[in-house]
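A single protein chain has been removed from this complex, and every other one stays in its place.
Should a chain be cited, it is by its letter among A and B, assigned in written order, with residues numbered from 1 in that chain.
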Amino acid sequence: MDKQPSGSEQIKELVKIPGVEPSARLDPWWWLVVLVIASVALLVLLIPDPYRRIYTFVLDGVYVTIGVTIVAFLFILIVGMIGGLGRLSKNKLIYGFFTLYVEIIRGIPILVQLIWWYYAFPVVIQGIGRALNIQALIGYQANAVAMAILGLVVCYGAYMSEIYRAGIQSIPKGQMEAARSLGMTYFQAMRYVILPQAIRIILPPVGNEFIALLKDSSLVSAVAVADLTRRGREFMAATFQPLPTWIMVALLYLIMTLFSARIVGWIEKKTKFER
Amino acid sequence: MKGRFYSILIVLLASAMILAACGGETQKVRVATDATWPPFEYVDEQTKAIVGFDIDLMNAIAKEGGFEVEYINVPWDSLLAGMAQCQYDLAISAMTITEERKQSFAFSEPYFAAGQVVTVQASNTDITGKDSLAGKKVGAQNGTTGDIEIQKMANVQRVPYDDIGLAFQDLLNGQIDAVVADNPLALGYVGQNPDKLKTVGEVFTDEYYGIAVCKTNTDLLAKVNKGLAAVQKAGLIEKLTDQWLKSGQ
Partner (left out) sequence: MAEEPIIQIKNVHKRFGAVEALRGVSLDVYRGEVVVIIGPSGSGKSTLLRCINRLEEYDEGQIIVDGIPLDSAQNINAVRREVGMVFQSFNLFMHMTALENLILAQQVVRKRSRAEAQEIAYNLLVKVGIPEKANAYPIQLSGGQQQRVAIARALAMNPKIMLFDEPTSALDPEMIKEVLDVMLNLAQEGMTMVVVSHEMGFARAAANRALLMDGGLIIEEAAPDVLFTNPKHERTREFLSKVLH
């Protein structure tokens, strides 16, 4: 059978439609990040006592802060998607459960929640262990970092659910109708049509949540996690130098949040499409 | 497709639970301390280890009492809450023995005599001691015995802080007029800022530090007291006082 040039070959020959070109110029706000990094470098180099001492002491706290934030955020994105879909469910049980979750979690300050997870949750587990006579549960001791991450995920997951829900609801109903009328299941429609569009819409608030989480991660210092804030406190206590310590800690947080904000901005630009 | 989604979910949840479970089981005695209170406990700048008077004392007691310890560095408020829940076995943190605290947890025999003292700016001539604080702004760390003393004073404006370092910073900045804190700690801050701060008046309370013990663990309390008695007899307290409190940081 003689083969005509296949459709795919013909496609390759098509002239590419010039799309919306993203600006080739660098976002000027990157200079602010550079500025803050330079300030830290200057302090460390020009006034090593105490700034270099502070920097070397709190550095491992920086890694803990970044690690806790990133790991927590990955789980938060997942919990948010499940929660958002749950809040849109027609099933009364699922809808009720997730609505209860969001309402309760949004009503309790995050610090209180973190403390609950670290101090009260193990007591609950131990109680269950005693009731069911399971040895492993009776001796349960909380791992500080795990509990801190769990607390952050449960708390921020509620807010993230609302963001997802709003994003999904902002997609016109016709998109779902078109997908379903082509024979796709609800989940296929969500995965290929609705969520990809919704995710691009919610990138700004999601990016904000990440930056907020970076700062709220300082609360884990209350539950025995040696993050940047806690290291700052320890240094300050050992050396009686509150002011330089907190200047350095603040600058380090600023570097992290400014940098994250630029990354979020860059992602927004890359995935932009006109509606 | 639906199945794949759910199986990924289950894997993530399972790993989260495993993560939560591991890293927690140990047979060592868990000792909580708020390592921001030099020279009793603080974090060594070079080694990041928790060091101080209390730490050396606890290590010696553990050796005598025949048990191993691990230290957990927790902020003060959380420490008090955690001890009340028996989240930790012991706590040593320059903690004054009070009747109120005895309701939440047990104490060992006292191991150190301290007291509260007033610190002011070096240039201050108004305040000469605890009796001349009327009408002044006085700071202390929330929940400490210093804080409790301020609350007993009439006509004093109490300013609580999460961290004693912040109280001293405010004093240096002139935002408050005085700080009430444990004598050894206050001397440490004065030592760091000799031209700017001074203590005034006598040490005005009789306080004793004790080691907090989980209420239900009478066995452990006995071991701690036994170890404490042994090291006291051997003169360890005097030795540690010389090492940590007289020679400065």
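Everything below uses one rule, namely that contacts are C-beta pairs under 8 Å (C-beta built on N, C-alpha and C of every residue); 3 or more make two chains touch, one makes a residue touch a chain.
Everything quoted here is computed from the prediction, not taken from an experiment.
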Missing chain: touched chains present in the view: A
Residue of A:Ser39, A:Thr99, A:Gln126 or A:Gln175 touching the missing chain in the full complex: A:Gln175
Contact with the hidden chain (one of A:Thr56, A:Gln126, A:Gln188 or A:Asn208): A:Gln188
Hidden partner interface residues of subunit A, rising order: 6-8, 10-11, 14-17, 19, 172, 174-175, 177-185, 188, 192-193, 196-197, 200, 273-275
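By our rule, only the chains that are shown with their structure count from here on.
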Centre-to-centre distance between subunit B and subunit A (centres being mean Cα positions), rounded to whole Å: 34
Subunit A - residues contacting subunit B, complex: 53, 57, 60, 75, 78, 82, 115, 118-120, 122-123, 139-147, 150, 185, 187-188, 191, 221-224, 226, 230-231, 233-243
Residues of subunit B that touch subunit A when the two form their complex: 1-2, 5, 9, 12, 16, 19-26, 30, 35-38, 42-45, 48, 72-75, 77-78, 81-82, 85, 87, 163-166, 168-169, 188-189, 192-193, 249
